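Excluded from the complex is one protein chain; the other protein chains are retained at their positions.
For subunit A:
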Amino acid sequence: MASLDRMKVLVLGNSGVVKSSLVHLLCQNQVLGNPSWIVGCSVDVRVHDCKEGTPEEKTCCIELWDVGGSVGSASSVKSTRAVFYNSVNGIILVHELTNKKSSQNLYRTLNRDLMPTGVLVTNGDYDREQFADNQIPLLITGTKLDQIHETKCHEVLTRTPFLAEDFNAEEMNLDCTNPRSLAAGSSNAVKLSRFFDKVIEKRYFLREGNQIPGFPDRKDLGEEH
């Protein structure tokens, strides 16, 4: 794949361990055995079949950049992290369903870390209407679905769609320790492929300007290496 055709998706959120397991699950289709703390940024690659099942099916490599870090980090660490925020094509926001504060921290992450770097185009504080103009697709993922007690399940699952509406984003809840959460055909898998399709579409739309978005001829990536 030419160096111009890079698809970069950021994975952001408060806790490092949960993000690593999610990224591992997305890329390797396996559960992460021993998650460890992330220093800086860790990258993984997901092979995605874009527009599966249609004649325009194409294989793409999507880079998932897991930028580690808590909101309470020193400002020097935050400035260093800003280096990873260039030319982003999509963002996955990860929060824990068992911890209300992690979803509140998502607002803080978007406000303080991303907006100053110009990744998201908004003026000032986040606002629902501002996000409607947003060019970058967002996906909000809630994890640790298995750890919510039966009785609180309903309450938690009605809270999360409001979050997604605020950000004008897609929403998905799963359990990172269960490889069958993303089994083919499940609703999570469908949402995920829709999200990645959107990322790829926006990417090619940007590259080819205002032309009708079309895909290059089908290439087998393996041949180029």
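Basically, a residue touches a chain if its C-beta (ideal position, glycine included) is under 8 Å from a C-beta of that chain, and two chains touch if they have at least 3 such contacts; residues count from 1.
Methods note: contacts and distances are computed from a predicted model.
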From "ATP synthase subunit gamma", "Dolichol-phosphate mannosyltransferase subunit 3", "Mitochondrial inner membrane protease ATP23" or "Golgi pH regulator", the hidden chain's UniProt protein name: "Golgi pH regulator"
In subunit A, positions touching the absent partner: 1, 14-17, 27, 37, 39-47, 61, 63, 65, 70-72, 74-77, 79-80, 83-84, 96, 98-102, 105, 221-222, 225
